[in-house]
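Here the complex is missing a single protein chain, while all its other protein chains stay put.
And now, chain A:
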Amino acid sequence: MAPTAPTAAKSASPSQPSGKSEVADLKQQLRQLAGSRAPDADDQRRDVFKRVISCMTAGIDVSAAFGEMVLCSATSDVVLKKMCYLYVGVHARNHPDLALLTINFLQRDCHDQDPTIRGLALRSLCSLRVPNLVEYLVSPLATGLKDPSAYVRMIAAVGAAKLYHISATACLDADLPAALKALMLSDPDAQVVANCMHALQEIWTLEAAKSEEAAREIETLYSKPVVFYLLNRIKEFSEWAQCLVLELVSNFLPSDNNEIFDIMNLLEDRLQHANGAVVLATIKVFLHLTMSMTDVHQQVYERIKAPLLTLVGAGSPEQSYSVLCHLHLLVMRAPMLFSSDYKSFYCQFSDPSYVKKLKLEMLTAIANESNTYEIVTELCEYAGNVDVPIARESIRAVGKIALQQYDVNAIVDRLLQFLEMDKEYVTAETLVLVKDLLRKYPQWSHDCIAVVGNISSKNIQEPKGKAALIWMLGEYSQDMHDAPYILESLVENWEEEHSPEVRLHLLTAVMKCFFKRPPETQMALGATLTAGLSDTHQDVHDRALFYYRLLQYDPAVAERVVNPPKQAVSVFADTQSSEIKDRIFDEFNSLSVVYQKPSYMFTDKEHRGPFEYSEDLTNLAVGAETTENTISAQRYQESDNDLLLSTSDKEDNATATSNGSSASTYNAPSDLSGPSLLSSQIPSETSLINPGAPTYSSQSNFSLDDLLGLGVPQSSAPPPAPALTLNSKPVLDPGTFQKKWGQLALSLSQECSLSPQGAALLMNPQSLIRHMQNNYIQCIASGGQPPNYKFFFYAQKDGATAFFLVECIVNTASAKAQIKVKADDGTAAEAFSTLFQSALSKFGLS
């Protein structure tokens, strides 16, 4: 029966209810209808109820009508009942006394003949969320769990969890968890089983903070009998409940490999499910089960590729996005395994920008010798895209690929072509990239400078691009004929330059240029320092003051600070520590993957999912663990930031804090009388300040840390190392390495092992190289295909010139490494080998 036509017309489009008067009107109507026995009374009530709920939906406060609603709730009309219960459920908490009035009807309905009515009543009863009414809940719940109808049992199971939230003691005193557990292991209806699991997980995880018994009960959920019982019934479950079971299985620790293979064979067909959530949950099980079996783990990667790609193509853009985020995570972990699938990650016209961004990152990661040409060609197409943010990202991607490749000739050409496109944002992005590229490949400077020199700084407004151009002008001022004059014209427009970042760079660039071409820059330097000293931006002012005093103190020192000999950057640091990445991987198939953050960074303690809780509990020291993680994460980030600085900047730091142990030699000081150049232009106020030593050092620390505007905290102290300490920045060029390797005798040859996690992580050489670098062991060459990798490392004893050279062959399948050590100082070889092995064994462990 459809709602009656005449009144329905009014309620049919309840688009904009008008607030207070509407509520008063509704109350009035409800009162009239409360006792009505007219034949069409129910229809009229339906109509009024509908309007009440419509107001409620729109956010209008209709709680004033509570009493009237309750009065009208005595009805046998199910649709009316449902509307009434929906209303009461929302407002009961604020009207506990009046809510009591509904209890009678609800309790009576809990014994109705019709299971649908019983279920409805029980669900509504538990949804009232009124502490005073708890006493009326317990017995219907206990009966509900034993109801002959699965529908009622299903509702009762969830009801138990609701009761726990209203009153934990009432729930526990009634021994409901035990009843739920019994039901979970025996009920013929799969949804009842699933709801019991939901309820138990929720109750026990919350309870576990207080009682050890509950913690043990959680453990039993992951025990073999329970897991296998659920797995055997998996096809009975709805797809949503299957996800629940699979999540539980991924926490199960099998006792042997046979169990692992049994589970995987059983779940194999779940990878063909049309529901992406089921597929991802299955993949999580597979990945977690095979963590300790490198070969199988890799096979899993191969196996899951196709289903994931199919899901990306099949669903709505939103569904694709979630799957792509997971694919992204896998690609970042093992780019080599996806290098032949690069075409799947090409952007499509219809992709939303959040999808395109992910794809660009994946393309960047999987670029290697075999596919770089195709990928870069494709990316260059996007660079001219109408979608400007994507065009920018594409250019950055090309740059990143250039930085990670061995052969960059072609890519540099493409980048330089971008500069010819004459689009402002393209030019700006490209300049930033060319700057980074030059820091890694100084040998390209001539080609790049020739093109960069033609770019007019007037055409670039974006601070990042402008700063990059200015950096190059300062750095390569000896090769760029016009450099001093361009810089000078930029200084003339100091006032119009809004970005402090650009002004900071301008200060440094003019300083650099001054030491390279003093006569031509002298005027500009004076003007720059004057402008800088009167700058309103604190950092700019401080840096100008610092330069000024440095020049006053000793121009030779000043030159060493701004123009030290530079070493090419070998690896630009990853922005995320491997520890955080592992943590995200552990939380596969969760929001962590989408946010690219572990859950502790975006959820508060009380809302961690059941599984995160259990992990914490096994470690007992719950609070401590989290803080420790946060701290170490910060520490990692700090050291990462540190790596982000080019070596040159680090050297700047080292010199300024005068505790650096840099091995590089400085140029002979030139006999310039810097300060006198300036004296006429410096405001008297500043020249009064006595540049005493303490002020000097603290100033320098402060401003130098931000020399490139990177906002880096003070460089972190080197971690304590065993007896032998290594130089944090040794310098050895490949030629010398080769010569030494040929000359020196073998000091040591040993076999050692990696952690299984480390072996699993070693999908490409970069990860290990980075790890070793954190331990001050540098890589000079690497190569190989899984499972065999070969590395040449070197390190230098702190404060000495002696080098250690290592050849290291890693087999990821057996998690073993063969190392050969050669040393300038043979006596220290043993100590170094121990250090090397301990560093190697820590790879992959957080």
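Operating definition for what follows: a residue touches a chain if its C-beta (ideal position, glycine included) is under 8 Å from a C-beta of that chain, and two chains touch if they have at least 3 such contacts; residues count from 1.
The working rule: contacts and distances are computed from a predicted model.
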item	value
Candidate names "Transmembrane protein 216", "ATP synthase subunit gamma", "MHD domain-containing protein" or "General transcription and DNA repair factor IIH subunit TFB5"; UniProt protein name, chain not shown	"MHD domain-containing protein"
Hidden partner chain, touching residue among A:24, A:64, A:314 or A:450	A:314
Identified contact with the non-displayed chain, of A:24, A:64, A:306 or A:746	A:306
Identified contact with the non-displayed chain, of A:184, A:281 or A:491	A:281
Selected residue (touches chain absent from view) among A:232, A:272 or A:570	A:272
Contact partner of the left-out chain, one of A:340, A:459 or A:801	A:340
Residues belonging to chain A that touch the chain removed from view	1-3, 8, 12-15, 50, 53-54, 56-59, 78-79, 82-83, 86, 90, 93, 116, 119, 123, 127, 129, 151, 154-155, 158, 161-162, 191, 194-195, 198, 202, 238-241, 243, 247, 272-277, 279-281, 306-307, 309-311, 313-319, 321-323, 325-326, 340, 343, 346, 348-354, 378, 381, 384, 386, 388-389, 420-422, 587, 589-595, 599, 602-604, 607-609, 612
